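A single protein chain has been removed from this complex, and every other one stays in its place.
The block that comes next holds chain A.
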Amino acid sequence: MVLGLDVQNQAALLKVVILGLISFVAIASRLFSIIRFESVIHEFDPWFNYRATRYLVSTSFYEFWNWFDERSWYPLGRVVGGTVFPGLMVTSATIYNILHALNFPVDIRNICVLLAPAFSAFTAISAYLLTAEIKDSSAGLLAAAFIGIAPGYISRSVAGSYDNEGIAIFLLMFTFYLWIKGLKEGSAFYGALTALFYFYMVAAWGGYVFIINLIPLHAFVLILMGRFSSRLYVAYSSFYVLGTLMSMQIPFVGFQPTRTSEHMAALGIFGILQIIAFVELVRSHLASKQFQILFKSFIVFSFFTMFFALVLLTLGGYIAPWTGRFYSLWDTGYAKKYIPIIASVSEHQPTAWPSFFFDLEMLIFLFPVGIYLCFRELRDEHVFVILYGITASYFAGVMVRLMLTLTPIVCVTAAVAVSHLLDLYLDINNLETERSVDKSESDNKGKHKKLKEGGSRSSLNQSKIFGIRSFDTRATVLIFFYFFLIIFVWHCTWVTSNAYSSPSIVLASSHPDGSQFIIDDFREAYYWLRKNTDYNSKVMSWWDYGYQIAGMADRTTLVDNNTWNNTHIATVGKAMASSEGVAYQIMRRHDVSYVLVIFGGLLGYSGDDINKFLWMIRIAEGVYPDEVKEGNFFTPRGEYRVDDEATPTMRNSIMYKMSYHNYNELFGGQGQDRVRGARLSSEKIKLSTLEEAYTTENWIVRIYKVKELDNLGRSLEQAAAFNSGKKRRRSKIKSTRNSKNG
């Protein structure tokens, strides 16, 4: 007896303590960026979420719901309340209000920064619960530990990465846990809870579509396997009806569950379940075999009728076909051809194998082992795990970003595999030589008996299993696996520390002597904008920086990361890709007063605008095919160059001019572009409609002011030519004077 508790309570206490420690580790390993830099919101999208949360906290929920943001997408504006998944903001606002009610005056920024790590602890706990349903609680603990530190999930949930995915993975796991629980027990209560958390998920992330397709798929496969049961009927019906009704309360989702193809599978399965339930009911009152055949054909018939009705309704336009984003998951060439804006995002690229290994290390080959073990048992919940594993691995292969949905199931299955292995090789009872020692300890015996019973329940071919019979083999396997697990922890820590903890608005590099060198150009530029420009001035930049400008500089932007209006983005792309005259007209029409470009040439920062320029051109060409042509930016040999051989179109584009303006002077002759490894042409770049307003310390952000119309009604080019001409004359006069003096 330890602490006066019996074995069961000891186990429970241990589990709680272990889960607590896992949660602590999960949170702690996500804090690298805070320790290294500061408590700051990362990247792009989080800045919008942060801005929206601040708005929500400073006003009321209803005002947030009706928020029309006139400071983005100028001059269109954006209806934020209706186009946002509010779950994240509402969650942090709720935490904020609770803490303030308890007199903890916490800044909303810190809540936002730490929200994702906190939810990762919850994710670990829900992974424990889910795995405990699939195997047992020891596998659950392993799964919790895996997901706590797996880089695939950390990538989206480090402190400061204030994004929907941060809470969505917890919701995903917990919804699945509740679904499994509801299905196992045939409980409407758990079905309703599933629906509730599904609702939360719908409110939080667009990835809810994965749930609303995976659960019906699970139900459908169970039906095909002849495993229809009243449990399935109760769990699914309660989940579907409540979940759909609740999800329609989110304005962004609205009537989609009844009108789009993504949601039709769930509806169809709901219908089939009703029919089958009805047939089962009638069958229980009828004995005749003919009737059964009749009913079977009735089911098949109604299935096909529904399917064709769906096809007809889609063709008739009553049901929207798959949206481009989802369709591009199936037809992988689709996005590149028709929606370049989706293809341009780096996280929408397919996944090469190193990414899998990088994000999951040894879990990646334990994942199929777990799937195999699930096949051996194949209860209803194992079918779910298998389906989840197959679909998620496909999606992760198509898009790097969806690695996030694969990671939880990999952790669960890998935990199942490792736990099977440990069960087998740690089970001391099978070891004949040590049995005598065991017998003397009565306490341990009871525990081992329990373990053994647990083992016998899960293994099928109990009669043939002899266990592992010698000590040395056990020791070898255990030592190696212990070692593997340690390497896994090192790997995860290394990856988190090196790859996933950079805020991307503050860059770090090291001096030759090893000391850290912080590059804070982005914030420098945004604060300059905030302090030195008029509150109502409009800033044009490529859409990547829209949210940051709105969040940090608090200035109106033309386009931002929401990317809802392709034409508007293409217009900005066209402006960037055009010559000064054309661009000036576009900028005047959009009231642009400042243009912001990112230039990495001095520092070798490769994510700059010249490297993104091709996408701007492509997107612009999609809308203005006559005015912007991608081919004109390539040399006759098909190269994309910025040096002497750059094409005239390239050199005349304002993007090129703004990036390299005055750059040669920095080098006193020919500028050296360190990203593209090119020597620039020594020709001086002249700007007549734009003037340099600010360039940051390392030249990463360059801000240009759009000149006002000329006072004398000349075109700006004429004015600039005149001015420069005057200057030249003056200098001539000077030089002549000098010569006279000399």
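To be clear about the criterion, a residue touches a chain if its C-beta (ideal position, glycine included) is under 8 Å from a C-beta of that chain, and two chains touch if they have at least 3 such contacts; residues count from 1.
One rule holds for everything that comes next: contacts and distances are computed from a predicted model.
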{"item": "Per UniProt, the name of the complex member that is left out, chosen from \"N(6)-L-threonylcarbamoyladenine synthase\", \"N-acetyltransferase domain-containing protein\", \"GPI transamidase component PIG-T\" or \"Magnesium transporter protein 1\"", "value": "\"Magnesium transporter protein 1\""}
{"item": "Selected from A:A352, A:I518 or A:L666 as touching the chain missing from the view", "value": "A:A352"}
{"item": "Contact residue for the chain not shown (choose from A:Y394, A:Y482, A:W564 or A:F667)", "value": "A:Y394"}
{"item": "Among A:A28, A:V106, A:V300 or A:I465, residue touching the chain not depicted", "value": "A:I465"}
{"item": "Contact with the hidden chain (one of A:K181, A:H420, A:K574 or A:K612)", "value": "A:H420"}
{"item": "Among A:F68, A:F480 or A:F517, the residue in touch with the chain that has been omitted", "value": "A:F480"}
{"item": "Sites on chain A contacted by the missing partner chain, in the whole complex", "value": "332-333, 349-358, 362, 364-369, 371-373, 375-376, 378, 386, 389-390, 393-394, 396-398, 417, 420-421, 424, 461, 464-470, 472-473, 476-477, 480, 484, 487, 490-491, 494, 498, 625, 630-631, 636"}
